[in-house]
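Right after this comes subunit A.
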Amino acid sequence: MEILWILAIPLIGGLLLALFGCQRFAPELNSAMSFGTFLASAFLTVRVITDGPMTALNEQFFVDSFNVFLVALTAFVAFTTSLFSRPYMRIEQHHGKLSINMLRLYHSMYQLFTFTMLLALLTNNLGIMWVAMEAATLTTVLLVSLYRTPASLEAAWKYFILCGVGIAQALFGTILVYFAAEKVLGAGGTALLWTHLDVVKTQLEPTVLSLAFVFLLVGYGTKVGLAPLHNWLPDAHAEGPTPVSAVLSGLLLNVALYAVVRSKVLVDGALGSHLAGNLMMGFGLLSVVMAAFFLSRQKDVKRMFAYSSIEHMGLMTFAFGMGGPVATFAGMLHMTVHSLTKSAIFFAVGHAAQQTGTQLMERIRGLIKTSPTIGWGLAIGTLAILGMPPFGVFASEFMIITTAMHSYPWTTPFLLAALGVAFAAIFGRMQTMVFGETTEQPLPHPPALVPVFVHLGLVLLLGLYIPPYLADWYRQAAALIG
Partner candidate 1 sequence: MNISGILLQLFQNTLVVLVAPLLLGWVNQCRAWLQNRTGPGILRPYLNLFKLFQKDAVLAHNASPLFRFHPYILFACMWLAASLVPVIATDLPLSPAVDVIVLVGIFALARVFISLAAMDIGTSFGTLGARREMLVGFLAEPALLMVFFTAAAISHSTSLSTIVETLAHKQFVLHPSLAFAAIAFIMVLLAENARIPVDNPSTHLELTMIHEAMILEYSARHLALIEWASALKLLAFSTIGIAVFLPWGIAEAGNWGAIPLALVALFLKLAAAGAGLALLETVSAKMRIFRVPEFMGTAFLLAVLGLLVHFLHGS
Partner candidate 2 sequence: MENFYGQLINLFAALLLLIAFGMLSQRRVLSLINLFAMQGLVLSVSTMFVAYTSHQHHLYYSAALTLVLKVLILPWILHRLIRKLNVKWDVETLINIPTTMLVGIALVVFAFNLAAPISLMAGTITKSSLGIAMASVLLSFLMMITRSKAVPQVIGFLAMENGLFFAATSATYGMPMVVELGIALDVLVGMFILGIFFFQIRETFDSLDLKHMEKLKED
């Protein structure tokens, strides 16, 4: 039942905001809708944790502890982001960057985007999952080009074409999976249902599935932002409005990775080998290393953090690729903390950019002086994302790296070297932005930094203490996807 609510609220919200998007209360309505979604997802989570996995609408929808955790995360971050976007967008409008119609578009698309992500997470049907992923692209592409600047148009075009093409490969992969499943489950609806596929995964035809996985990996991997398919990501993050960057980086990538992980489970089950895992590890490692080296060349702050997202998605992909309880646990923990931290960082960065009127890092100075909350938010967030204890990112990285040392020792030097380079790059720039003298004016509207500190607080908590029920929950999920 909650599933329907979760999906219905944002859908309705999208339509409502398409109608009333011009009203003054649109931002509040947006937040309210997101809050509703969050509540529903909370109820769903509680039920799944108590009653275990379940399906709905003759198996079209399906929740287990893996995707319910992502659902909760998505709904939560979507909610906090909507809170942040309210003053942010007001300030943008105040600066004359946005017209009222653009705001309407933004709000309704925001809700629809949430809807598509939740659909992709909740559906049991791989085909529908594909449709939802494509829809997620479609809903965000106009948001990326919201400012209508040449750069934003270019970014949006690249985003659209690259992700579209990538997704097309994923469709081919899905077809192949269906083709293989049809042999076992017979033609028709059930052959694409994850629950059924999971049962019979060992009987699926290996050669087909290996081919299928290649297509799925390239397809969804493009959306995850794995190197060398990542090229759309920095542009889109840098040029879109900050709330969009936040949800893209914090949520969409997770959802895409979720799709990859689901298919990995099938494929490894069918092949009985570790092929899929190895491929993922390879891509993950490549992404981490390349992103680290890209980082040291950035001038635009949002672009830099986009690359850091690539790095962290690579790390997660690596973790899920390694498999095993600890690594998977770490992967999911990393998903959580990364979404929270990265979105928090984007919130802070957004306000910083508004305050200084630029995203160029050498022009941003002395945030701590002008607006300490933004400055400290950025500083702490950056340190957290760099894997500094006692923040949660360190916890997950610790588990990932130690597992890697344990089972793939040769990878650790690369990982650690990459982390070191990334540290030098990001930290050096953060310092110049946060510290020093400045002559900036404070913002016209008070910035909303409650979300920032809520997120960072959670991350800090997760670094020091992972509540047992959360741990059990993650363990269940890890057991599911092994």
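Going forward, contacts are C-beta pairs under 8 Å (C-beta built on N, C-alpha and C of every residue); 3 or more make two chains touch, one makes a residue touch a chain; residues count from 1.
On how the list was made: all candidates are chains of the complex that A comes from, given by their letters.
Values in this document were obtained by computation on a predicted structure and should not be read as measured data.
One candidate from 1 or 2 touches subunit A in this complex, that being 2. Within the complex formed with candidate 2, the subunit A residues making contact are 125, 127-128, 130-131, 134-135, 138, 141-142, 145, 148, 150-151, 153-158, 160-161, 164-165, 168, 171-172, 174-176, 178-179, 182-183, 187-189, 191-192, 205, 207-208, 211, 234-235, 238-239, 294, 297.
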